[in-house]
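Mind looking over this structure? Questions follow.
Heads up, one of the protein chains got dropped from this complex, but the rest are sitting where they should.
== chain A ==
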Amino acid sequence: MVKQEKEFVNRPDNTAFTQQRLPAWQPMLSAGIIIPGFVLIGLAFIGIGVALFVTSQSIQVLEVDYTGVEQSSPCFKCSDPDVKNCVCKMEFNIDSLFKGPVFFYYGLSNYFQNYRGYGVSKDPNQLSGDLDSFKVPSDSCAPYEYVGKTPIVPCGSVANSMFNDSFKLYQIVSGAKIQVTLDGKGIAWWTDYNVKYRNPSVTPLKNAFNGTVKPTFWSKPAYELDPTDPANNGFINQDFLVWMRRAALPNFRKLYRRITEGDYAKGLPAGNYSLEIAYNYPVLSFDGRKKVVLSNVSWMGGKNEFLGIAYLVIGSMCVVMSIVMLIVYAKFKFPEEE
């Protein structure tokens, strides 16, 4: 009836929503209810923890510090910043087969790639091959922007400070050195290599760099990073890409090579090895350490025992909690819960 409605114009709608009577699930956090949940979570966590722990245990890691701060170290002579083009050798020994594929990392400690001023100091447009940015680099690159009036390409602190030690790995088999083939392909992110970083579409690549200078710390310009392979040269050089992806924490490792080809693809057999290092990168200015890390990987990445232990601890805690809860439940249960 129309008239009826007129009479109660102000009557609120009598709906479950406006009257706050929507059907609701009202979970009660009390001991009795959570026991099964806790037991289940605890058991699941213990399971995951065991899996993680076992996996982590199966991962082999070998670290070789070659900073050369100790006088005994073969690289001691190279650690002096004044010494140029120094090469040193580190010998090490593998007891049992180092299962492949082996990943070859270099590691730096106390190196703050995440320093804010440092992270800002690059020009993404330049690195994506924009020729205009070659001529006028972004201000964010300052002070690694120009030498005199000539723009630096690639500009900025990140590129400038690129890690430039290089390594060769030899197995010493009865006195003879057999070089372990290191594979430098595919060590950077696919997206970095294919999307974010692009060389300018100028051939030869060198011409694009006309009127620019190389970063001050670099020994060679960007277009000569890997003259042998145009797909690994300039801004899409894999080592460059790896370096440009800034590490989150001050102690980090970065992938240098993978051992996926040749005789050692199955792993490094037990024996003596020699690591030949072209020692260029100064780390003493920040109390840093340099190391080489050999590691094999699993589905969970590198070796990390923490997560497995954490799962085990939390899982056991949940189980213990559920027992405590059982006691609490027995003592304090609500009568109506019976």
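Note that a contact is a pair of C-beta atoms (placed from the backbone, for glycine too) under 8 Å apart; a residue touches a chain by one contact, two chains touch by 3 or more; residues count from 1.
Assume contacts and distances are computed from a predicted model.
Per its UniProt entry, the chain excluded from the display bears the name "Phospholipid-transporting ATPase", taken from "Translocon-associated protein subunit gamma", "Actin-related protein 2/3 complex subunit 5", "Phospholipid-transporting ATPase" or "AP-4 complex subunit epsilon".
Only one residue from A:L40, A:V54, A:V87 or A:L249 touches the chain missing from this view: A:L249. In the full complex, chain A touches the omitted chain through residues 3, 6-14, 17-20, 22-32, 34, 41, 45, 48, 52, 105, 107, 111-125, 128, 138, 140, 142-144, 157, 160-161, 189, 191, 195-196, 217, 245-255, 282, 284-288, 299-302, 304, 306-307, 310-311, 314, 317, 321, 325, 328-329, 332-334, 336-337.
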